[in-house]
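Note that one protein chain is taken out, while the other chains of the complex remain in position.
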Amino acid sequence: MTAGAIMQLALFTPLAGAVAIAVCGRRPNLRETATLVTAVLLFGLVAALVLREELTREPVVLVETLPGLSLALAAEPLGLLFALVASGLWILTSVYSIGYMRGNNESNQTRFYVCFAVSIAATMGVAFAANMFTLFVFYEALTLATYPLVTHKGNEEARQGGRTYLGLLLSTSIGFLLVALIWTWSAAGTLDFTAGGILRGKIDDSLLPWLLALYFFGIGKAALMPFHRWLPAAMVAPTPVSALLHAVAVVKAGVFTILKVTIYIFGIDLLRETDATSAMMWIAAFSLLAASLIALRKNNLKARLAYSTVSQLAYVTLGATLATAMGVMGGALQIAMHAMGKITLFFCAGAIYVATHKTEINDMDGLGRTMPFTYAAFFIAALSIIGLPPLGGSWSKWYLMLGAADAGQQVMIAVLMVSSLLNIAYLIPIPVRGFFFAGSGEPASPGVREAPLACVVPLCLTAAGSVLLFFYADPIYQLLLPITGQ
Amino acid sequence: MEALGHFNYWMVVLLMMIGLYVVIASGNLIKKIVGLNLFQTSVFILYISMGKRAGGTAPILVEGVVNYSNPLPHVLILTAIVVGVATTAVGLALAVRIYSAYGSIEEADIAEQDQSNSD
Partner (left out) sequence: MISEHLPVLQVVVPLLAGPVCLLLRRPSANWALAASVSWITLAIAVALLVEVRRAGPIIYQLGGWAAPWGIEYRIDHVNAFVLLIVSGVSAVVLLFARASVQREINNRRINIFYTGWLLCLTGLLGMTATGDAFNVFVFLEISSLATYLLISLHPDRRALSAAFHYLVLGTIGATFILIGIALLYMMTGTLNIVDLAAHLPPVAQTRTVAVAFSFLVIGIGIKAAAFPLHMWLPNAYAYAPSAVTALLAGTATKVAVYLLLRFLFSLFGPGLSFEQYLLDKILLPLAAVGIISMSVAAIYQTTAKKLLAYSSVAQIGYMLLGISLASVTGLTATVLHLFNHALIKSALFMAMGCVVYRIGTTQLASMAGLARCMPWTMAAFVAGGLSLIGVPLTVGFISKWYLILAALERGWMWLAALVVITSLLAVAYVWRVVEVAYFRHRESCAEVAEAPLSLLVPTWLMIAANYYFGVDASLTTGVAGRAAELLFGAAP
(Lines give C-alpha, C1' and ligand atoms only; values in the text may rest on other atoms or scores of the structure.)
Protein backbone atom coordinates (compact mmCIF):
# COMPACT_ATOMS: atom_id res chain seq x y z
CA MET A 1 0.00 0.00 0.00
CA THR A 2 1.34 3.42 -0.87
CA ALA A 3 1.81 6.15 1.71
CA GLY A 4 -0.92 8.13 0.00
CA ALA A 5 -3.41 5.32 0.35
CA ILE A 6 -2.57 4.93 4.02
CA MET A 7 -3.11 8.62 4.63
CA GLN A 8 -6.48 8.55 2.93
CA LEU A 9 -7.41 5.53 5.00
CA ALA A 10 -6.28 7.33 8.13
CA LEU A 11 -8.63 10.13 7.25
CA PHE A 12 -11.43 7.82 6.32
CA THR A 13 -11.19 5.33 9.21
CA PRO A 14 -12.41 7.65 11.97
CA LEU A 15 -15.21 8.89 9.73
CA ALA A 16 -16.30 5.33 9.05
CA GLY A 17 -15.97 4.76 12.77
CA ALA A 18 -18.28 7.72 13.39
CA VAL A 19 -20.89 6.19 11.13
CA ALA A 20 -20.54 2.82 12.83
CA ILE A 21 -20.89 4.47 16.22
CA ALA A 22 -24.01 6.30 15.10
CA VAL A 23 -25.50 3.09 13.75
CA CYS A 24 -24.78 1.19 16.95
CA GLY A 25 -26.12 4.06 19.07
CA ARG A 26 -28.76 1.93 20.73
CA ARG A 27 -26.37 -0.73 21.95
CA PRO A 28 -23.68 0.81 24.15
CA ASN A 29 -21.39 -2.22 24.22
CA LEU A 30 -21.29 -2.53 20.47
CA ARG A 31 -20.87 1.23 20.17
CA GLU A 32 -17.89 1.30 22.49
CA THR A 33 -16.37 -1.64 20.65
CA ALA A 34 -16.69 0.32 17.44
CA THR A 35 -14.88 3.26 19.05
CA LEU A 36 -12.05 1.08 20.30
CA VAL A 37 -11.65 -0.87 17.08
CA THR A 38 -11.50 2.34 15.09
CA ALA A 39 -8.98 3.83 17.46
CA VAL A 40 -6.70 0.81 17.29
CA LEU A 41 -7.03 0.61 13.51
CA LEU A 42 -6.16 4.26 13.14
CA PHE A 43 -3.12 3.97 15.35
CA GLY A 44 -2.02 0.94 13.35
CA LEU A 45 -2.31 2.91 10.14
CA VAL A 46 -0.35 5.87 11.44
CA ALA A 47 2.30 3.59 12.96
CA ALA A 48 2.63 1.79 9.63
CA LEU A 49 3.17 5.11 7.97
CA VAL A 50 5.83 6.14 10.49
CA LEU A 51 7.68 2.85 10.16
CA ARG A 52 7.97 3.07 6.40
CA GLU A 53 11.51 3.58 5.40
CA GLU A 54 11.14 6.24 2.73
CA LEU A 55 8.57 8.99 2.80
CA THR A 56 6.90 9.83 -0.44
CA ARG A 57 7.00 13.58 -0.59
CA GLU A 58 4.61 13.69 -3.51
CA PRO A 59 1.27 14.98 -2.20
CA VAL A 60 -1.91 13.06 -2.87
CA VAL A 61 -4.53 15.38 -4.31
CA LEU A 62 -8.02 14.60 -3.06
CA VAL A 63 -9.86 17.28 -4.98
CA GLU A 64 -8.89 20.49 -6.69
CA THR A 65 -11.10 23.30 -5.45
CA LEU A 66 -9.65 26.13 -7.46
CA PRO A 67 -6.90 25.94 -10.03
CA GLY A 68 -3.71 25.37 -8.04
CA LEU A 69 -5.57 25.19 -4.79
CA SER A 70 -6.42 21.68 -3.78
CA LEU A 71 -7.19 19.49 -0.83
CA ALA A 72 -4.07 17.38 -0.70
CA LEU A 73 -2.31 15.12 1.78
CA ALA A 74 1.37 14.58 2.32
CA ALA A 75 3.39 12.84 5.00
CA GLU A 76 6.17 14.83 6.61
CA PRO A 77 7.94 14.29 9.92
CA LEU A 78 6.15 16.89 12.01
CA GLY A 79 2.75 15.73 10.79
CA LEU A 80 3.63 12.11 11.39
CA LEU A 81 4.62 12.86 14.96
CA PHE A 82 1.43 14.80 15.56
CA ALA A 83 -0.72 12.08 14.01
CA LEU A 84 1.08 9.43 16.01
CA VAL A 85 0.57 11.28 19.28
CA ALA A 86 -3.09 12.07 18.59
CA SER A 87 -4.05 8.62 17.37
CA GLY A 88 -2.09 6.84 20.10
CA LEU A 89 -3.66 8.89 22.83
CA TRP A 90 -7.08 8.42 21.27
CA ILE A 91 -6.97 4.74 22.18
CA LEU A 92 -6.29 5.52 25.81
CA THR A 93 -8.82 8.32 25.84
CA SER A 94 -11.44 6.00 24.41
CA VAL A 95 -10.90 3.51 27.22
CA TYR A 96 -10.90 6.34 29.69
CA SER A 97 -14.00 8.04 28.34
CA ILE A 98 -15.93 4.79 28.46
CA GLY A 99 -15.14 4.60 32.14
CA TYR A 100 -15.84 8.30 32.65
CA MET A 101 -19.06 8.58 30.71
CA ARG A 102 -20.51 5.44 32.24
CA GLY A 103 -19.27 6.35 35.69
CA ASN A 104 -21.04 9.70 35.42
CA ASN A 105 -24.11 8.45 33.57
CA GLU A 106 -23.78 11.24 31.02
CA SER A 107 -26.56 11.71 28.50
CA ASN A 108 -26.21 11.84 24.70
CA GLN A 109 -23.29 9.46 24.75
CA THR A 110 -23.70 8.46 21.11
CA ARG A 111 -23.44 12.05 19.94
CA PHE A 112 -20.37 12.35 22.13
CA TYR A 113 -18.55 9.40 20.55
CA VAL A 114 -19.56 10.38 17.04
CA CYS A 115 -18.26 13.92 17.44
CA PHE A 116 -15.14 12.56 19.05
CA ALA A 117 -14.42 10.34 16.06
CA VAL A 118 -15.11 13.19 13.63
CA SER A 119 -12.75 15.41 15.60
CA ILE A 120 -10.02 12.80 15.29
CA ALA A 121 -10.62 12.61 11.56
CA ALA A 122 -10.21 16.37 11.37
CA THR A 123 -7.04 16.12 13.42
CA MET A 124 -5.63 13.58 10.98
CA GLY A 125 -6.48 15.97 8.18
CA VAL A 126 -4.58 18.75 9.95
CA ALA A 127 -1.61 16.46 10.50
CA PHE A 128 -1.38 15.26 6.92
CA ALA A 129 -2.28 18.48 5.15
CA ALA A 130 0.01 19.09 2.21
CA ASN A 131 -0.79 22.77 1.93
CA MET A 132 -2.07 25.58 4.05
CA PHE A 133 -5.51 25.49 2.46
CA THR A 134 -6.08 21.85 3.37
CA LEU A 135 -4.82 22.57 6.83
CA PHE A 136 -7.22 25.49 7.15
CA VAL A 137 -10.17 23.39 6.04
CA PHE A 138 -9.51 20.69 8.59
CA TYR A 139 -8.65 23.26 11.21
CA GLU A 140 -12.12 24.75 10.83
CA ALA A 141 -13.69 21.31 10.70
CA LEU A 142 -12.00 20.54 13.99
CA THR A 143 -13.49 23.67 15.56
CA LEU A 144 -16.97 22.79 14.40
CA ALA A 145 -16.74 19.11 15.31
CA THR A 146 -15.59 19.88 18.82
CA TYR A 147 -18.26 22.50 19.48
CA PRO A 148 -20.95 19.92 20.38
CA LEU A 149 -18.42 18.27 22.69
CA VAL A 150 -17.73 21.49 24.54
CA THR A 151 -21.43 22.18 24.99
CA HIS A 152 -22.11 18.56 25.85
CA LYS A 153 -23.74 19.28 29.17
CA GLY A 154 -26.22 21.63 27.53
CA ASN A 155 -26.67 23.90 30.55
CA GLU A 156 -26.27 27.66 30.55
CA GLU A 157 -22.64 27.45 31.59
CA ALA A 158 -21.83 25.03 28.80
CA ARG A 159 -23.60 27.22 26.28
CA GLN A 160 -21.71 30.26 27.47
CA GLY A 161 -18.45 28.36 27.24
CA GLY A 162 -19.40 27.07 23.81
CA ARG A 163 -20.14 30.58 22.60
CA THR A 164 -16.75 31.82 23.72
CA TYR A 165 -15.10 28.77 22.22
CA LEU A 166 -16.73 29.05 18.85
CA GLY A 167 -16.68 32.82 18.80
CA LEU A 168 -12.98 33.18 19.48
CA LEU A 169 -11.80 30.31 17.36
CA LEU A 170 -13.94 31.20 14.36
CA SER A 171 -13.30 34.91 14.60
CA THR A 172 -9.55 34.53 14.79
CA SER A 173 -9.43 31.96 12.03
CA ILE A 174 -11.70 33.86 9.67
CA GLY A 175 -10.57 37.28 10.78
CA PHE A 176 -6.81 36.75 10.66
CA LEU A 177 -5.82 33.33 9.41
CA LEU A 178 -7.94 33.45 6.28
CA VAL A 179 -6.59 36.89 5.41
CA ALA A 180 -3.06 35.67 5.99
CA LEU A 181 -3.80 32.72 3.76
CA ILE A 182 -5.14 34.78 0.92
CA TRP A 183 -2.35 37.27 1.32
CA THR A 184 0.18 34.47 1.03
CA TRP A 185 -1.65 33.07 -1.93
CA SER A 186 -1.77 36.36 -3.76
CA ALA A 187 1.91 37.01 -3.04
CA ALA A 188 3.43 33.59 -3.58
CA GLY A 189 0.86 31.98 -5.87
CA THR A 190 0.92 28.78 -3.90
CA LEU A 191 0.11 27.51 -0.43
CA ASP A 192 2.03 24.25 -0.60
CA PHE A 193 4.19 23.41 2.37
CA THR A 194 7.67 23.58 0.94
CA ALA A 195 10.94 23.00 2.73
CA GLY A 196 12.60 26.36 3.19
CA GLY A 197 9.36 28.30 2.81
CA ILE A 198 7.58 29.88 -0.11
CA LEU A 199 7.75 33.54 0.77
CA ARG A 200 11.38 34.35 0.09
CA GLY A 201 11.51 37.29 -2.25
CA LYS A 202 7.75 37.31 -2.67
CA ILE A 203 6.85 39.78 -0.03
CA ASP A 204 8.49 42.91 1.27
CA ASP A 205 10.64 42.29 4.34
CA SER A 206 8.96 45.07 6.27
CA LEU A 207 5.60 43.35 5.83
CA LEU A 208 6.78 39.96 7.07
CA PRO A 209 6.18 40.68 10.78
CA TRP A 210 2.61 41.72 9.99
CA LEU A 211 1.91 38.59 8.03
CA LEU A 212 3.49 36.56 10.79
CA ALA A 213 1.27 38.27 13.35
CA LEU A 214 -1.81 37.54 11.23
CA TYR A 215 -0.82 33.89 11.17
CA PHE A 216 0.08 33.58 14.83
CA PHE A 217 -3.00 35.36 16.15
CA GLY A 218 -5.13 33.77 13.47
CA ILE A 219 -4.21 30.33 14.74
CA GLY A 220 -6.42 30.84 17.75
CA LYS A 221 -6.02 27.22 18.75
CA ALA A 222 -2.44 27.98 19.77
CA ALA A 223 -4.01 30.13 22.53
CA LEU A 224 -1.54 32.96 22.24
CA MET A 225 -2.59 35.78 24.53
CA PRO A 226 -4.85 37.76 24.20
CA PHE A 227 -6.79 35.10 22.25
CA HIS A 228 -6.53 32.38 24.84
CA ARG A 229 -9.91 32.84 26.52
CA TRP A 230 -11.53 29.98 24.65
CA LEU A 231 -9.29 27.41 26.30
CA PRO A 232 -10.43 27.92 29.89
CA ALA A 233 -13.98 28.40 28.58
CA ALA A 234 -13.82 25.01 26.88
CA MET A 235 -13.15 23.36 30.23
CA VAL A 236 -16.90 23.03 30.76
CA ALA A 237 -16.60 19.99 28.52
CA PRO A 238 -16.51 16.49 30.00
CA THR A 239 -13.00 15.64 31.12
CA PRO A 240 -12.12 13.16 28.34
CA VAL A 241 -12.79 15.95 25.89
CA SER A 242 -10.56 18.31 27.81
CA ALA A 243 -7.97 15.58 28.00
CA LEU A 244 -7.75 14.58 24.39
CA LEU A 245 -8.91 17.70 22.65
CA HIS A 246 -7.71 20.47 24.83
CA ALA A 247 -4.47 18.87 25.85
CA VAL A 248 -3.72 17.06 22.63
CA ALA A 249 -5.73 17.41 19.45
CA VAL A 250 -7.12 20.95 19.36
CA VAL A 251 -4.37 22.91 21.05
CA LYS A 252 -1.67 20.82 19.43
CA ALA A 253 -3.33 21.39 16.08
CA GLY A 254 -2.81 25.05 16.87
CA VAL A 255 0.86 24.95 17.74
CA PHE A 256 1.43 22.35 15.06
CA THR A 257 0.05 24.82 12.55
CA ILE A 258 2.32 27.50 13.95
CA LEU A 259 5.33 25.27 13.45
CA LYS A 260 4.21 24.34 9.96
CA VAL A 261 3.78 27.98 9.05
CA THR A 262 7.14 28.89 10.50
CA ILE A 263 9.01 26.08 8.83
CA TYR A 264 7.23 25.56 5.53
CA ILE A 265 5.59 28.87 4.71
CA PHE A 266 8.13 31.40 5.97
CA GLY A 267 11.14 29.15 6.40
CA ILE A 268 13.25 29.60 9.50
CA ASP A 269 16.19 30.97 7.55
CA LEU A 270 14.12 33.79 6.14
CA LEU A 271 12.69 34.58 9.56
CA ARG A 272 16.11 34.64 11.16
CA GLU A 273 17.64 36.79 8.44
CA THR A 274 14.85 39.35 8.52
CA ASP A 275 14.36 39.22 12.25
CA ALA A 276 10.62 39.22 11.67
CA THR A 277 9.76 37.20 14.71
CA SER A 278 10.92 39.40 17.53
CA ALA A 279 7.55 40.97 18.32
CA MET A 280 5.85 37.59 18.35
CA MET A 281 8.63 36.20 20.52
CA TRP A 282 7.95 38.74 23.23
CA ILE A 283 4.24 38.10 23.04
CA ALA A 284 4.88 34.38 23.38
CA ALA A 285 7.15 35.00 26.35
CA PHE A 286 4.55 37.21 27.96
CA SER A 287 1.85 34.65 27.31
CA LEU A 288 4.07 31.98 28.82
CA LEU A 289 4.63 33.80 32.08
CA ALA A 290 1.26 35.47 32.45
CA ALA A 291 -0.64 32.24 31.97
CA SER A 292 1.52 30.57 34.61
CA LEU A 293 0.75 33.37 37.02
CA ILE A 294 -2.97 33.08 36.37
CA ALA A 295 -2.78 29.31 36.80
CA LEU A 296 -1.26 29.90 40.20
CA ARG A 297 -4.38 31.71 41.33
CA LYS A 298 -6.93 29.22 40.05
CA ASN A 299 -8.56 27.00 42.60
CA ASN A 300 -10.57 24.94 40.13
CA LEU A 301 -8.34 22.07 39.08
CA LYS A 302 -9.36 22.02 35.45
CA ALA A 303 -9.05 25.78 35.17
CA ARG A 304 -5.55 25.60 36.58
CA LEU A 305 -4.63 22.90 34.10
CA ALA A 306 -6.18 24.97 31.31
CA TYR A 307 -4.00 27.97 32.06
CA SER A 308 -1.05 25.67 32.43
CA THR A 309 -1.82 24.53 28.89
CA VAL A 310 -1.92 28.10 27.65
CA SER A 311 1.49 28.59 29.15
CA GLN A 312 2.91 25.35 27.78
CA LEU A 313 1.61 26.10 24.29
CA ALA A 314 3.50 29.36 24.37
CA TYR A 315 6.65 27.27 24.71
CA VAL A 316 6.03 25.90 21.25
CA THR A 317 5.28 29.31 19.84
CA LEU A 318 8.40 30.61 21.49
CA GLY A 319 10.38 27.77 19.97
CA ALA A 320 9.06 28.68 16.56
CA THR A 321 9.85 32.37 16.96
CA LEU A 322 13.42 31.66 17.99
CA ALA A 323 13.85 30.67 14.35
CA THR A 324 16.75 28.35 15.06
CA ALA A 325 17.01 24.66 14.34
CA MET A 326 17.16 23.75 18.01
CA GLY A 327 14.29 26.04 18.90
CA VAL A 328 12.06 24.43 16.31
CA MET A 329 13.19 21.01 17.48
CA GLY A 330 12.32 21.93 21.05
CA GLY A 331 8.90 23.19 19.97
CA ALA A 332 8.21 20.02 18.02
CA LEU A 333 9.32 17.79 20.89
CA GLN A 334 7.15 19.83 23.22
CA ILE A 335 4.11 18.78 21.17
CA ALA A 336 4.70 15.15 22.06
CA MET A 337 6.03 15.61 25.58
CA HIS A 338 3.43 18.05 26.74
CA ALA A 339 0.66 15.96 25.19
CA MET A 340 1.70 12.93 27.19
CA GLY A 341 2.07 14.88 30.41
CA LYS A 342 -1.01 17.05 30.17
CA ILE A 343 -3.33 14.25 29.16
CA THR A 344 -2.26 12.41 32.31
CA LEU A 345 -3.06 15.44 34.41
CA PHE A 346 -6.49 15.79 32.86
CA PHE A 347 -7.14 12.09 33.26
CA CYS A 348 -6.32 12.47 36.92
CA ALA A 349 -8.61 15.47 37.28
CA GLY A 350 -11.38 13.47 35.67
CA ALA A 351 -10.69 10.42 37.83
CA ILE A 352 -10.93 12.58 40.93
CA TYR A 353 -14.20 14.01 39.67
CA VAL A 354 -15.67 10.61 38.90
CA ALA A 355 -14.67 9.23 42.28
CA THR A 356 -15.49 12.23 44.48
CA HIS A 357 -17.27 14.83 42.32
CA LYS A 358 -14.80 17.39 43.53
CA THR A 359 -13.48 20.13 41.28
CA GLU A 360 -11.84 22.62 43.65
CA ILE A 361 -8.25 22.08 44.68
CA ASN A 362 -8.68 23.03 48.32
CA ASP A 363 -11.36 20.35 48.71
CA MET A 364 -8.92 17.69 47.66
CA ASP A 365 -6.75 17.50 50.73
CA GLY A 366 -5.82 14.01 51.69
CA LEU A 367 -7.31 12.36 48.66
CA GLY A 368 -3.94 10.95 47.67
CA ARG A 369 -4.24 8.33 50.34
CA THR A 370 -7.51 6.97 49.01
CA MET A 371 -6.51 7.35 45.36
CA PRO A 372 -2.79 6.51 45.38
CA PHE A 373 -2.46 5.51 41.73
CA THR A 374 -4.16 8.64 40.45
CA TYR A 375 -2.05 10.88 42.60
CA ALA A 376 1.18 9.10 41.81
CA ALA A 377 0.45 9.50 38.11
CA PHE A 378 -0.37 13.14 38.66
CA PHE A 379 2.93 13.68 40.41
CA ILE A 380 4.94 12.03 37.64
CA ALA A 381 3.15 13.97 34.92
CA ALA A 382 3.56 17.22 36.83
CA LEU A 383 7.31 16.64 36.99
CA SER A 384 7.34 16.02 33.26
CA ILE A 385 5.51 19.27 32.58
CA ILE A 386 7.96 21.11 34.79
CA GLY A 387 10.78 19.53 32.81
CA LEU A 388 12.72 17.47 35.31
CA PRO A 389 14.65 14.38 34.28
CA PRO A 390 14.09 11.51 34.01
CA LEU A 391 10.86 12.54 32.35
CA GLY A 392 10.07 13.33 28.73
CA GLY A 393 9.34 16.98 29.34
CA SER A 394 12.95 17.67 30.14
CA TRP A 395 14.00 17.12 26.52
CA SER A 396 11.77 19.73 25.04
CA LYS A 397 12.84 22.28 27.63
CA TRP A 398 16.45 21.36 26.99
CA TYR A 399 16.22 21.97 23.25
CA LEU A 400 14.27 25.16 23.75
CA MET A 401 17.07 26.45 25.98
CA LEU A 402 19.61 25.43 23.36
CA GLY A 403 17.56 27.19 20.74
CA ALA A 404 17.38 30.35 22.79
CA ALA A 405 21.13 30.20 23.32
CA ASP A 406 21.72 29.71 19.57
CA ALA A 407 19.56 32.69 18.83
CA GLY A 408 21.46 34.73 21.37
CA GLN A 409 18.35 35.47 23.39
CA GLN A 410 19.57 35.36 26.96
CA VAL A 411 16.35 36.91 28.18
CA MET A 412 14.40 34.00 26.79
CA ILE A 413 16.56 31.55 28.69
CA ALA A 414 15.67 33.44 31.83
CA VAL A 415 11.99 33.39 30.88
CA LEU A 416 12.12 29.62 30.45
CA MET A 417 13.78 29.18 33.83
CA VAL A 418 11.34 31.42 35.66
CA SER A 419 8.51 29.61 34.01
CA SER A 420 9.79 26.26 35.24
CA LEU A 421 9.76 27.64 38.76
CA LEU A 422 6.21 28.84 38.29
CA ASN A 423 5.27 25.41 36.99
CA ILE A 424 6.54 23.91 40.20
CA ALA A 425 4.60 26.44 42.20
CA TYR A 426 1.24 25.70 40.65
CA LEU A 427 1.49 21.98 39.98
CA ILE A 428 3.33 20.45 42.90
CA PRO A 429 1.01 21.69 45.68
CA ILE A 430 -1.75 19.49 44.30
CA PRO A 431 -0.11 16.09 44.94
CA VAL A 432 1.45 17.49 48.11
CA ARG A 433 -1.98 18.40 49.48
CA GLY A 434 -3.25 15.04 48.34
CA PHE A 435 -0.61 13.02 50.10
CA PHE A 436 0.35 15.04 53.12
CA PHE A 437 -2.58 17.21 54.15
CA ALA A 438 -5.27 15.80 56.33
CA GLY A 439 -8.63 15.40 54.66
CA SER A 440 -11.00 18.19 55.56
CA GLY A 441 -14.23 17.49 57.38
CA GLU A 442 -15.29 14.06 56.30
CA PRO A 443 -12.23 11.87 56.84
CA ALA A 444 -11.96 9.40 54.00
CA SER A 445 -15.65 9.26 53.36
CA PRO A 446 -16.53 5.61 52.87
CA GLY A 447 -17.77 6.07 49.30
CA VAL A 448 -14.50 7.46 48.04
CA ARG A 449 -12.03 5.12 46.46
CA GLU A 450 -10.12 4.89 43.22
CA ALA A 451 -12.06 5.73 40.05
CA PRO A 452 -13.20 2.84 37.81
CA LEU A 453 -10.47 0.72 36.31
CA ALA A 454 -11.16 2.08 32.85
CA CYS A 455 -10.15 5.48 34.18
CA VAL A 456 -7.16 4.49 36.24
CA VAL A 457 -5.41 2.21 33.76
CA PRO A 458 -5.08 4.82 30.99
CA LEU A 459 -3.73 7.44 33.32
CA CYS A 460 -1.13 5.05 34.67
CA LEU A 461 -0.15 4.17 31.13
CA THR A 462 0.28 7.78 30.07
CA ALA A 463 2.28 8.52 33.20
CA ALA A 464 4.52 5.60 32.35
CA GLY A 465 4.67 6.99 28.83
CA SER A 466 6.13 10.22 30.16
CA VAL A 467 8.96 8.22 31.74
CA LEU A 468 9.49 6.17 28.60
CA LEU A 469 9.69 9.28 26.45
CA PHE A 470 12.74 10.34 28.40
CA PHE A 471 14.62 7.18 27.60
CA TYR A 472 13.34 6.74 24.07
CA ALA A 473 13.43 10.30 22.83
CA ASP A 474 16.05 9.50 20.24
CA PRO A 475 13.74 7.89 17.64
CA ILE A 476 11.54 10.96 17.81
CA TYR A 477 14.55 13.18 17.50
CA GLN A 478 15.70 11.26 14.46
CA LEU A 479 12.23 11.43 12.95
CA LEU A 480 12.10 15.16 13.41
CA LEU A 481 15.62 15.92 12.30
CA PRO A 482 14.67 16.63 8.64
CA ILE A 483 12.45 19.55 9.61
CA THR A 484 15.36 21.50 11.02
CA GLY A 485 16.95 21.41 7.61
CA GLN A 486 20.04 19.64 8.86
CA MET B 1 -34.47 81.08 -25.47
CA GLU B 2 -32.64 77.81 -25.61
CA ALA B 3 -34.23 76.70 -22.41
CA LEU B 4 -37.67 77.32 -23.85
CA GLY B 5 -36.74 75.37 -26.98
CA HIS B 6 -36.81 72.25 -24.87
CA PHE B 7 -40.14 73.13 -23.38
CA ASN B 8 -41.53 69.64 -23.96
CA TYR B 9 -38.78 68.29 -21.72
CA TRP B 10 -39.60 70.90 -19.11
CA MET B 11 -43.14 69.63 -19.09
CA VAL B 12 -41.88 66.08 -18.74
CA VAL B 13 -39.74 67.03 -15.79
CA LEU B 14 -42.59 68.96 -14.18
CA LEU B 15 -45.03 66.09 -14.56
CA MET B 16 -42.44 63.64 -13.30
CA MET B 17 -41.76 65.65 -10.19
CA ILE B 18 -45.46 66.09 -9.44
CA GLY B 19 -45.94 62.37 -9.85
CA LEU B 20 -43.02 61.44 -7.65
CA TYR B 21 -44.10 63.94 -5.04
CA VAL B 22 -47.55 62.45 -4.87
CA VAL B 23 -46.15 58.95 -4.56
CA ILE B 24 -43.89 59.95 -1.71
CA ALA B 25 -46.03 62.47 0.13
CA SER B 26 -49.43 60.89 -0.05
CA GLY B 27 -50.42 58.29 2.48
CA ASN B 28 -53.45 57.19 0.54
CA LEU B 29 -52.78 54.11 -1.56
CA ILE B 30 -55.05 55.18 -4.40
CA LYS B 31 -53.39 58.56 -4.55
CA LYS B 32 -50.06 56.81 -4.66
CA ILE B 33 -51.24 54.94 -7.72
CA VAL B 34 -52.42 58.18 -9.29
CA GLY B 35 -49.00 59.66 -8.63
CA LEU B 36 -47.35 56.63 -10.14
CA ASN B 37 -49.50 57.06 -13.23
CA LEU B 38 -48.53 60.69 -13.59
CA PHE B 39 -44.91 59.73 -13.23
CA GLN B 40 -45.19 57.08 -15.90
CA THR B 41 -47.15 59.35 -18.20
CA SER B 42 -44.36 61.89 -18.08
CA VAL B 43 -42.04 59.25 -19.47
CA PHE B 44 -44.52 58.40 -22.18
CA ILE B 45 -44.48 62.03 -23.23
CA LEU B 46 -40.71 62.01 -23.17
CA TYR B 47 -40.68 59.15 -25.65
CA ILE B 48 -43.43 60.51 -27.87
CA SER B 49 -42.07 64.02 -28.09
CA MET B 50 -38.56 62.94 -28.86
CA GLY B 51 -39.73 61.00 -31.91
CA LYS B 52 -41.55 64.02 -33.31
CA ARG B 53 -39.87 66.25 -35.79
CA ALA B 54 -41.18 69.70 -36.49
CA GLY B 55 -43.25 69.50 -39.64
CA GLY B 56 -42.71 65.79 -40.00
CA THR B 57 -45.49 63.45 -40.98
CA ALA B 58 -46.21 59.82 -40.35
CA PRO B 59 -43.55 57.63 -41.90
CA ILE B 60 -45.52 56.51 -44.88
CA LEU B 61 -44.06 56.74 -48.34
CA VAL B 62 -45.78 59.69 -49.91
CA GLU B 63 -44.70 61.61 -52.95
CA GLY B 64 -42.77 64.73 -52.07
CA VAL B 65 -42.48 64.25 -48.32
CA VAL B 66 -39.00 63.92 -46.90
CA ASN B 67 -39.56 64.90 -43.30
CA TYR B 68 -40.77 61.98 -41.20
CA SER B 69 -41.33 61.52 -37.52
CA ASN B 70 -39.49 58.59 -35.98
CA PRO B 71 -42.10 55.89 -35.43
CA LEU B 72 -40.00 53.66 -33.19
CA PRO B 73 -40.40 55.58 -29.92
CA HIS B 74 -44.13 55.73 -30.51
CA VAL B 75 -44.32 52.00 -30.98
CA LEU B 76 -42.12 51.40 -27.97
CA ILE B 77 -44.26 53.56 -25.79
CA LEU B 78 -47.32 51.60 -26.80
CA THR B 79 -45.73 48.68 -24.99
CA ALA B 80 -44.85 50.87 -22.03
CA ILE B 81 -48.43 52.13 -21.84
CA VAL B 82 -49.68 48.57 -21.73
CA VAL B 83 -47.23 47.86 -18.97
CA GLY B 84 -48.39 50.97 -17.15
CA VAL B 85 -52.02 49.94 -17.40
CA ALA B 86 -51.16 46.49 -16.12
CA THR B 87 -49.26 47.97 -13.21
CA THR B 88 -52.17 50.22 -12.37
CA ALA B 89 -54.53 47.26 -12.50
CA VAL B 90 -52.39 45.19 -10.18
CA GLY B 91 -51.94 48.16 -7.87
CA LEU B 92 -55.64 48.83 -7.68
CA ALA B 93 -56.39 45.17 -7.14
CA LEU B 94 -53.95 45.14 -4.27
CA ALA B 95 -55.55 48.27 -2.86
CA VAL B 96 -58.93 46.56 -2.94
CA ARG B 97 -57.54 43.53 -1.14
CA ILE B 98 -55.82 45.74 1.40
CA TYR B 99 -59.06 47.59 2.03
CA SER B 100 -60.93 44.39 2.68
CA ALA B 101 -58.18 43.11 4.95
CA TYR B 102 -57.50 46.27 6.94
CA GLY B 103 -60.62 48.34 6.42
CA SER B 104 -58.49 51.26 5.32
CA ILE B 105 -56.27 52.43 2.51
CA GLU B 106 -54.37 54.96 4.57
CA GLU B 107 -50.75 53.93 4.99
CA ALA B 108 -50.57 55.16 8.57
CA ASP B 109 -53.64 53.15 9.58
CA ILE B 110 -52.23 50.02 8.05
CA ALA B 111 -48.88 50.43 9.72
CA GLU B 112 -50.61 51.03 13.03
CA GLN B 113 -52.70 47.89 12.69
CA ASP B 114 -49.66 45.85 11.79
CA GLN B 115 -47.83 47.25 14.76
CA SER B 116 -50.57 46.60 17.25
CA ASN B 117 -51.12 42.93 16.50
CA SER B 118 -47.67 42.04 15.33
CA ASP B 119 -45.28 39.70 16.99
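Quick notes on this one:
Which chain is which? They are A and B, in the order written, and residues in each are numbered from 1.
Quick note on the criterion: a residue touches a chain if its C-beta (ideal position, glycine included) is under 8 Å from a C-beta of that chain, and two chains touch if they have at least 3 such contacts.
Treat the numbers as computed from the prediction; the structure is a model and nothing was measured.
Hidden from this view is one chain, which touches chain A at 63-67, 71, 133, 136-137, 140, 144, 151, 154, 159, 163, 166-167, 170-171, 174-176, 178-179, 182-183, 185-186.
In the full complex, chain B touches the omitted chain through residues 20, 23, 29, 32, 36, 39-40, 43, 46-47, 50, 72-73, 76, 79-80, 83, 86-87, 90-91, 94-95, 97-98, 101-102, 110, 114, 118-119.
In this section, only the chains that are shown with their structure count from here on.
If you average the CA atoms of chain A and of chain B, the two centres end up 69 Å from each other.
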